[in-house]
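Missing here: one protein chain of the complex. Every other protein chain is in place.
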Amino acid sequence: MASTMSEIKVGILGASGYTGAELLRLLNDHPTAEARWLTADRNAGQPVGSLFPHLAHLGLPDLQRLDDVAVDDVDVVFCCLPHGLTQKVVRELPETLRVIDLSADFRLRDTALYAEVYGKPHEAVELQERAVYGLTEHYGEAIGKARLVANPGCYTTTAQLPLIPLLKARLIDPTRIIIDAKSGVSGAGRAARESSLFTEISEGFHAYGVATHRHGPEIDQCLSDFTERPVTVTFTPHLVPMNRGILATIYVRLQPDATVDGLQAALADAYRDAPFVHVLPPRSLPATRHVRGSNNCLIAVHPSRVAGEAILLSVTDNLVKGASGQALQNMNLMLGLDETAGLRGAPLFP
Amino acid sequence: MASTMSEIKVGILGASGYTGAELLRLLNDHPTAEARWLTADRNAGQPVGSLFPHLAHLGLPDLQRLDDVAVDDVDVVFCCLPHGLTQKVVRELPETLRVIDLSADFRLRDTALYAEVYGKPHEAVELQERAVYGLTEHYGEAIGKARLVANPGCYTTTAQLPLIPLLKARLIDPTRIIIDAKSGVSGAGRAARESSLFTEISEGFHAYGVATHRHGPEIDQCLSDFTERPVTVTFTPHLVPMNRGILATIYVRLQPDATVDGLQAALADAYRDAPFVHVLPPRSLPATRHVRGSNNCLIAVHPSRVAGEAILLSVTDNLVKGASGQALQNMNLMLGLDETAGLRGAPLFP
Amino acid sequence: MASTMSEIKVGILGASGYTGAELLRLLNDHPTAEARWLTADRNAGQPVGSLFPHLAHLGLPDLQRLDDVAVDDVDVVFCCLPHGLTQKVVRELPETLRVIDLSADFRLRDTALYAEVYGKPHEAVELQERAVYGLTEHYGEAIGKARLVANPGCYTTTAQLPLIPLLKARLIDPTRIIIDAKSGVSGAGRAARESSLFTEISEGFHAYGVATHRHGPEIDQCLSDFTERPVTVTFTPHLVPMNRGILATIYVRLQPDATVDGLQAALADAYRDAPFVHVLPPRSLPATRHVRGSNNCLIAVHPSRVAGEAILLSVTDNLVKGASGQALQNMNLMLGLDETAGLRGAPLFP
Partner (left out) sequence: MASTMSEIKVGILGASGYTGAELLRLLNDHPTAEARWLTADRNAGQPVGSLFPHLAHLGLPDLQRLDDVAVDDVDVVFCCLPHGLTQKVVRELPETLRVIDLSADFRLRDTALYAEVYGKPHEAVELQERAVYGLTEHYGEAIGKARLVANPGCYTTTAQLPLIPLLKARLIDPTRIIIDAKSGVSGAGRAARESSLFTEISEGFHAYGVATHRHGPEIDQCLSDFTERPVTVTFTPHLVPMNRGILATIYVRLQPDATVDGLQAALADAYRDAPFVHVLPPRSLPATRHVRGSNNCLIAVHPSRVAGEAILLSVTDNLVKGASGQALQNMNLMLGLDETAGLRGAPLFP
């Protein structure tokens, strides 16, 4: 469909947040896609550089009101709107447009569960039925054909990538999965909240949403696609005083016949051809800084001090593989482009 | 024994590291104790302020070589020397001196286990037999009579305080304890290592010592004091880009008849009169920044998403309750002083 | 007036911000003063610990509405209200109360200048006439007798302490003073603003308020007290990704007969008996971390590469000597207490 001659035209709904800005950074590296319009209702009329000075010199279109853009003048729309608003906006988009939604609005297939977790009824039930969950490495075929992709959450992406191959291969006990996850602060977005102030976060560490974070049900749903019975994971998120990055430390129980070496082999095998998921040598120590700014996910397997158990480590950049990077990867699949287009940049360190 | 008239005289072996400096900061607040001599062989002859400018204006004695100090001109010695060297030095100290050792050299009662974990034979076996483990809240009586106290590790203190009362009350399964711990960087000390550089740590997060960290056996030993059979915990430390603080997220399995409320009640009961351990209301979210610079430990209990399980959160300042503060608390007990002397300062935030 | 027997009773107006919290931390160390009431209109009825968990265990009174407190049941009031509101509140306080105002509302003696700088007319002109500027080391005598003290700004304190003795001694040219100042983020307060988010500040550095910051006129006013003709300084503030601390790098031109050694000597002489201002040896490199949490100001003098010029370095903790600590120091003077009461704590490092 796409060629180097004909540019892919992209629209971004809600370009005033961090995921929108990150999409623009990545699109700048994309050989054939280009942002055609950007909406941000409260900042309409402003240049992107007034909100994001780091993007000031890229020749991007100014921000516009949604009502003012020629919505269908693009091939694909990225939706970076807040949870809740998204369903209403997406259901009004022309049916011809491909849509990649970065909010949580289409991630939970069970709309009753959605209502419970997000505290309000789903407002686009018929669209939900056709939405494809966008964990690229495991739903790639469906993503390629999808009209609407629900891009996964950052925690969920980081936790699911090491777990899915092990559950598929029946190497670990699906009833005993503990995910202790730690995230940088950009996951909280750009909203001005006291709890996100520099002074409230720097030089400190804490857990939040213990047993109640909304990514818990999302992880359950996705992992359950690869197990016989529904899974309920233990999931605890924490906030790290850094901008970007997620590390998930995952405690698993081996199935009776499984070994730690077997886990390593199954993961290596599963991701042998995946351009962004790298299974490190046994007992490696991946760090979030090793993937900063990139679409990579690094995975390591460790034996536990307790026999029959193992520890998985997984890191991503929450704004890239955990959000805008995976969204672009999904776009590439949906449009038949090279999966890595726009995503080949090396991580930034230090 | 002590009165406001008669000063307690203190000596510090190895005052050039962070735990030594922190002792000096806390002693500055102590109403009756005073540093009489400070050793630092490589920096002998220098004023403390040349190593630690923040302590320059406190009127402290200059650093000296160990051979040059009148060792027995003090009531109590804090030993802040590196692991390994400590045993040799402490065994040469006059028997009349009370000693609080902040290294790991006397923490493991089983000297064979010491040799295995630390990779060399124990060099003061007879002293080891008389050493008392210095987790103040649970070994206080023995500490009061001890000549040699082995001050616990920072991770171990943080993890043991919430676990011990629950194990004593048989509310949790001792075979299923997972400790996911996160520490600030000062725990690595002041040695110049590439892995401790600002550029290698800032804006990143990683696990280390997975299943192999030396605090694992120490936690096992201590918890086993309160259980019928020896315990082996799962323990994973991580490094947080902050100077101070430890948070332990602890996953436990309830005993058949136990409840999350029961855990809360048992902890509240255990620490009702403890001046430094505060059990927060159910589902609280303690942060390391809430205890920064203080000797406090904050504990919270959460239900898990998985029935029959619970999550414990515990925070300390690794240099205070996790090291020098607990050492001072132990000194207070050993000398019959008010347990909180020198330790009443409120945390520093932001 | 005060004795160890009779407690000094303290009220705090606007205790929900960082300067209020810092006052409470410092008062916890004060031997004879105690917080009697705390106001915070929006958070009335809540315990202090709900806003500031680090202060939860100090036995403090709950927050109240201003209308609900027995205002005159205290000896002294600290006013930590926002700029603008302060004038209205302070002018209603009983005349018998001593007041230390931490806002900018009474710092500028010239109310016309106030109106120009703060964009609205002064609302307590008669009070302004009696307000004493609270730079303790240089206005101490007047502070001791004052009813209303205008506590200086954080930048102004840090810049003025090294400059005043040099201007008094006519060693530097008052027409050529350049103050390049760098502050931690707590100076911006606890208000939820996008520009104060962790993600907007961490891993970055920028100047702000170039030539327009409100502390410029305040510095001019104070320095002019010590010169023959009014002074206009160059003043540029910058934001450092850290919680606390200010460093001022000050470029001065020597008077024809002055020398860099003379500057050093004049400063050492001026602060010989000052308990908190320490003039370091020539060419020292004071760091904000050397004063963190303390009321200290460290000053160093350097020759410049350019003949006839010198560079002064000055550091404080903006929340202590730059705000609440100096306020407490002023209270001590106003009430005839030891100037250092509540302020003897050593800095916290690392």
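List of remarks:
Letters A, B and C mark the chains as written, and numbering starts fresh at 1 in each.
Throughout what follows, contacts are C-beta pairs under 8 Å (C-beta built on N, C-alpha and C of every residue); 3 or more make two chains touch, one makes a residue touch a chain.
Computed from a predicted structure; not experimentally measured.
In the full complex, the chain left out of view touches A, B, C.
Interface note for the absent chain: among A:Arg107, A:Lys182, A:Arg292 or A:Arg305, the touching residue is A:Arg292. Contact with the chain not shown here comes from a single listed residue; of C:Ala44, C:Val71, C:Leu97 or C:Ile178, that residue is C:Ile178. Residue A:Ser186 is the one among A:Thr86, A:Gln128 or A:Ser186 that touches the chain not shown. Which of A:Leu13, A:Leu55, A:Ala146 or A:Leu247 touches the hidden chain is settled by the complete complex: it is A:Leu55.
Residues touching the missing chain, restricted to subunit A, are 18, 21, 24-25, 28-29, 52-58, 186, 202-203, 243-244, 278, 286-287, 289-294, 296, 298, 344-350 (touch as defined at the top).
Those residues of subunit C that touch the chain absent from the view are 178, 180, 182, 184, 199-200, 202-208, 210-211, 216, 232-236, 238, 240-245, 247, 249, 251, 283, 285-290, 292, 302-306, 309, 311, 313, 315, 350. Interface residues of subunit B facing the missing partner chain: 18, 185-186, 188, 190, 192-194, 196-203, 241-243.
In the analysis below, only the chains that are shown with their structure count from here on.
Averaging C-alpha coordinates per chain places the centre of subunit A 39 Å away from that of subunit B.
The distance from the centre of subunit A to the centre of subunit C, each centre being the mean of the chain's C-alpha atoms, comes to 46 Å. As a whole-number value, the distance joining the C-alpha centres of subunit B and subunit C reads 36 Å.
Residue positions of subunit A with contacts to 2 or more other chains are 199-200, 202-203, 241-243.
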